[in-house]
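Missing here: one protein chain of the complex. Every other protein chain is in place.
And then chain A:
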Amino acid sequence: MVGSPAPPPSNSGSSAAAFKSNASGLSPGLEPTQAASASPAAAAPPPPSPPPVRVPSVTLVAVLGVVGELLARGFLTRLEIRDAERTDARAPALFDRVLATFLAEAWDPEGASRLPIPPPPLGDGSEVELLRVLPAVRAHGGLAGVASWAAVAEAVGLDPATGTAVKILYRKYLDQTLAKPLEVHKEVESSGCNGGRSRRSGSGKDKFLSSLTKDLKRKRDPFVGMLNAVRQVAKNPAEAGMKNYDPCGYLNTAVWLRRHMFAAECLSAERLEGMLNWVRHAAKNPAEPGLIGTDDCDDHRSTADMLRREMRANNIGSASSQNGHYYEDALRCINKSSASPIRPSGQADIPEWTGKAPSRHDDRRALRFLGERILIPESNEALDVGSIGKGRQDNCYCQSPGSIDCIRFHVAEKKDELKRELGSAFYKMGLHETGEDAAHSWTKSEERRFNTIIQENLPSSEYNFWDILRTAFRYKGSKAIASYYHNVFQVQRRAYQNQLGLEADSDDDSIEPGFLYSRQGNIGRSRSRPAASSSGNGKALRLCLILISDR
């Protein structure tokens, strides 16, 4: 009974039954390999099927379980496991070898050498068996859930004081490599089925083992179950169109499989054509809405990326680090697609560096995106050093220097100067709509209405006048309203505060009632025509103008 593996069930519904019938957990390590050779994706050679002479221990079963898991994912294809290693005593050594092989395959060969296996001894001289650490941590709730690393250390047979060291080891060796893919895979498989969470909590090595075993059984089923699911979808596309109709993750597996197949072989003609059409379309209409963000285009993008990478890879020299980059990139792509429900990590895709910058001619398209020229200084020699940054002169001849009107006049004066200097750039930069010039497009009655709305909805803690403003001035648009508020209203408010000598906080938007009243009276006074102003300052302003022209 021990030596003969149970045949894979022919339909998905029997997975529960199959688990029950194999509850003893005997020889699970053999079944995944059989599934691996049955699947079209993994090219694992059929492993030898030795008859174990006695019931394998829990530890050995765990190791074989991990082996099966990795084989089903396409790793360890060249790993030969000898009969002699399938013993309890050799289980830890076998695990170390498996881990080393997996690291060499999943990362570049140099990366594997960075993590010595077995790990060096701890500070107190004790050796750590990674194989024992993995189930212990899982039993304590995984990396995130461990409450006490001292307890984990104890469970592994080490001094509790080495808890931190065990944690570091786990993170370096097992979290990045094994546990994550396993955890990820379980999440894919168990979403929607049986509520995977209850399986992962709990304590004890047997719980870990049984959950792993269950997982292995389910791993085998998906390939057959998945084919059935795909067949179902083909028969009833409308029914399966509902996004959530994928309770056992079969369709995810199907997508992963297809991607894996196409990544490894050359791209099919239709796929290439579809992708090239999309790229062409994107180049012609970059601003088109909906161009990205759909499933189709994500496919096209990843195909395009892969094609480009493959093409570049053939031109790159044999610098090992670059090959390593490419290898890791490609694998990351495959791994990512198999872990599709998980949020992608936050890293950017770095472009390849071929050793020299691209020729300017290749990048002609980018020349369109250097910014629209607004203002270029005429010549550097004619620069009047004194004209740079002339500060504010306080010796004006206004009737009441420093008053609101005086300031407004001088601001207008300076702005006219700037307008003459900048020419058309003045309008291109939108300066004709900043400051109090923003009020030009508002009639007197509109401005009064603005003021009244704010008066009637004086903000206490919230700016509840915005909605009312937006409704009242809907025809102007929110841009115009915001512009008026910041350029006219707030500036005048600040001027009012300054006149009163109030300590102003630029971020305190509460409004003094006195300001609103004084504003009602002043609305409509145009600042840009100071000579025509009807205030008592008229005479003084004219004097200023004359003085200026005398210079």
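Convention: a contact is a pair of C-beta atoms (placed from the backbone, for glycine too) under 8 Å apart; a residue touches a chain by one contact, two chains touch by 3 or more; residues count from 1.
As a working rule, contacts and distances are computed from a predicted model.
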item: UniProt protein name of the chain not shown, from "Golgin subfamily A member 7", "Glutathione S-transferase", "Glomulin, FKBP associated protein a" or "histone deacetylase"; value: "histone deacetylase"
item: Residue touching the undisplayed chain, where the options are A:90, A:140 or A:428; value: A:428
item: Among A:57, A:164 or A:277, the residue in touch with the chain that has been omitted; value: A:164
item: Chain A, residues in touch with the chain not shown (by the definition above); value: 110-111, 113-116, 119-120, 122-123, 164-165, 168-169, 172, 282, 286-287, 289-293, 297-298, 301, 319, 321, 325, 343-351, 353, 355, 357-358, 360, 363, 366-377, 380, 383, 387-392, 407, 410-411, 413-415, 418, 422, 425, 428-429, 431, 434-437, 478-479, 486-487, 491, 494-495, 497-498, 501, 504, 506-507
